[in-house]
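Shown here: the complex without one of its protein chains, the others still in place.
What follows is chain A.
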Amino acid sequence: MESAPILKLEHLGVTFPNHPVFDDLNLTIRQGEMWSIIGKNGVGKTTLMRTILHQLHPTHGKISYLPSQGDVTIGYVPQFRNIDADYPLTIKDFVGLNLTGWKLPWLSAKERAKVQKILDQTGLKQLAKRPIGQASGGEKQKAYLAQALVEAPNLLILDESTASLDPVTKTELLDLVTELNQRLKLTVLFVTHDIPMAQKYTQHYLMMTPGKVEQGPITNLTTEKVWEGENV
C-alpha cells in the first residue's frame, strides 16, 4: 500500500528576472520515500529546494505540505559550511545550535535529551565532546546531519552534502541516512550528481534539464538517459 503524500508540487514555476528557472513542475512525494534530484549545475536544483524550504516564493503554481501526523518539518543539510577550526564548539554544542526560539540561553533537560538521542542515532555519541573544527570530513557531515535532524523533521534534504566526501565515507553516511529513513519513516530528497549512489540508495528520481523535468522510479534511470544531452 502506498504511504500518505507529504509534499505536493502542482504546476510549480520559479522565474528570476528574464530567466525562467523551471516551469510547470508537478511532483508528489510520499512519506518514507527517498528521491534523487539530479541535473547539471545551474539547472535549478537548489532553487527548487529553497522554494520547498519557503526561502523563495514560486512565481506560479503551489506547494502543499500534507502532514499525515502533525506539521511537515524540514531538515536541510547544505553543500557548504564555514566552521572555523579554532571555534570552541563541540559536536554536541553544534547539534544543539538548531534548537532555537525565545528561550533561555542554555538548553533545558528535555532539549539536552533531544541532542543526546540524535547523537546516539547518528553514531556520534563517542565524539560528542570533540571540537567540530577538528573533526574529520565524514564526522563533520554526520554532525551537520544530526543538527538538521535534532528537531525530528519528517522531510530531510541533502543538498549535494556528500559531494566532498571520499567513497567510503559517502557510503557510510548514506547507509546511515537509509537506516534513519527505514527506522523513522524519514522522507529524503537527495540532491546529487552521483548517479551510482542515487541508483543504490533511492527509489525515485527527478531529473531537471533546461526546459524539461522528468521523473520516475530509479530503475528507469538508465546511463543512456543520463548522458543523453549531458544531464549531470
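Keep in mind that, in the parts below, a contact is a pair of C-beta atoms (placed from the backbone, for glycine too) under 8 Å apart; a residue touches a chain by one contact, two chains touch by 3 or more; residues count from 1.
Criterion: contacts and distances are computed from a predicted model.
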| item | value |
| --- | --- |
| Listed names "Response regulator", "Cytochrome c oxidase subunit 1", "Putative FMN-dependent luciferase-like monooxygenase" or "Metal ABC transporter permease", matching UniProt entry of the absent chain | "Metal ABC transporter permease" |
| Per the touch definition above, residue among A:31, A:90, A:122 or A:154 touching the missing chain | A:90 |
| Hidden partner interface residues of chain A, rising order | 53-55, 76, 78, 80-84, 86-90, 93-94, 97-103, 105-106, 129, 131, 144, 147 |
